[in-house]
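What you see is part of a larger complex, with each chain still in position.
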Amino acid sequence: MSAPTPTATPVPLESVELACDFGPLKLRSPILTASGCFAYGQQFAEFMDLRQIGGLSTKGISPLPRHGNPLPRIYETASGMINSIGLENVGCEAFLTEKLPFLADLDVSVWVNFFGTDFETYVDCAKTLSEGGEGRIDVLEMNISCPNIKKGGIEFGTVPEVAHRLTKACVEASEVPIVVKLTPNVSDIVAMAQAVKEAGAIGVSLINTITAMAIDVRSRRSRIATTYGGLSGPAIKPVALRMVHQVAKALPGFPICGMGGILTGEDVLEYFIAGAHCVQLGTINFSEPGAALRVTRELRELMAELGIERVQDAVATLGGYEAEPAHAEVSPWA
Amino acid sequence: MKRAVAMAQFQVEVVANRALTGGYFVLELASEQDNAVGGAQPGQFVMLRGEWGRDLLNGRAFSVLEAIDARRFTVMLKVFGRGTGKMREMQPGERMTVTGPLGRGFPQPDAQPDGGAGSGRKQLLVAGGVGLPPLHFHARRLVGRGKADAVEMFYGGRSAAELVLTEALDEWGVQTVLATDDGSRGVEGRVTVPLTARLDAAAEAGEAVEILACGPTPMLAAVRELGLARGVPTSLCLEEMMACGFGVCLGCAVPVYGPKPYKYCCTDGPVFDAKEVRW
């Protein structure tokens, strides 16, 4: 028997408050857009009023510009897609001069996703962005989880001690708070979150893509030139949600930015209940560039319907099931 | 209560998709060859799936509403989630895959002359919402065998619009008590209100009755309470999440009293003796 739904008292739409905290940060809305799925924002201005999103995470920035991987770089799979863009980006300098001003003007939370190719370039990048940002960057989102980069080592993202050391160095080099974006390709996501928390990250972003492949049986080649790519989209939502819940349970109160396969306001609420403090929308932006606003509207309506006034009222509120009545050979009804 | 006919998987075409009131609709499905659903027992169900690709992977369970002939049958449903949403939009000519008939149906009023459930007692059919189809089918079968008076129907919904297919019951001469939460049709209140009165009357008159119920879980829990408190044999037709419908995924466990803690809704049920259900 599924237990009956707890009856919620709806509240008026106007009393739903989306403003919320992410650790030390104030967000106007918990709905952000994800790195690599929103470029540097400009293109989306044609589709919506960007000031209504909570914030955005830029395409991952490295110290020097990068050109990305050979093609094919993307392939669609069941309820998801695989990508291996290769962390193509304009580099720190061009970012600061050409892209950041536009973002700063939006007055939303600006998360600059970044990475290096080794320990030193990670730290350099954090330092350069922190200094060059001149207060216009709200978060440095450190990507230690990209499956598509050859140099730099998978260990940053999979070995807690290595992640700890790297995070610590970047936190020390940066005035801007650091959120570490973790890869799901690990045995123990909690150990990773714990390690970067202790190193001074103000929160974690969960999850990056899951390493994956697809094969063209006619050409007998991977559908992705670099053989493997990262799986995103609704297919991975159940895995992402599980990891968010694991981390939220193990590190209560530690801010989590949840992502993976969000398509609707209901998906967002699932992430809150699991323990996320804010979320990012990724793949959906490609097919529906105005998705962040629709999802915001849906979330607001759903919160009103379910009587949830503030985002934090829902965060980490997963309940359990009542135990079934004890088993007995003979029915008490007999 | 053994499965009456071998189950199988076969293709059907949507013959009609008829809207009823209250958001309910009836899908009429037909296969090119004779199919086993033609011989379905009331309470048995089918797993249905459209040509939906890689998402919406598993079939959806629906009670048979009517086995029209050896090739055609109907189900009644309303939009619940994605699968039923797609079914609402289906057009005549579209194809679906059917597995069934599955499960074990309701006890027959004359099936077992040994004094247990189904022993010639008057059957009080208690239906709520999408719980109507198997009981409607049960009534139809008995009517077809000239036994309209072996059953009485107690049928509840939130409002008049949610009570559907009642004309047939009238036509068949099945005694029917309707109840709506808002009083817009029949008795005002839950269906358990008139049912309680009926059970009490039966007890007073020493009349042998039994209950067959299908509907939302809170309703079934209330009906069980009423029936078993009075020693009335009570059968509940249950719904559980199902992936396969034929006993292999073990997803549809129903907690029970007895030698083992679980039975399976799809193969041991969906009709269970209210006494054995461990809620």
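Observations on the structure shown:
Labels for the chains are A and B, by order of writing; each one numbers its residues from 1.
Here, a residue touches a chain if its C-beta (ideal position, glycine included) is under 8 Å from a C-beta of that chain, and two chains touch if they have at least 3 such contacts.
The model shown is predicted, which means the values in this text are computed figures rather than measured ones.
Taking the complete structure file into account, the protein chain formula is A x2, B x2.
Convention: only the chains that are shown with their structure count from here on.
Distance between subunit A and subunit B, defined via averaged C-alpha coordinates, is recorded as 45 Å. Every residue of subunit B that touches subunit A in the complex is listed here, in rising order: 54-55, 217-218, 221, 224, 228, 238, 255, 257-259, 261, 274-276, 278-279. The touching residues of subunit A, counted against subunit B in their complex, run 1-2, 4, 78-79, 324-325, 327-334.
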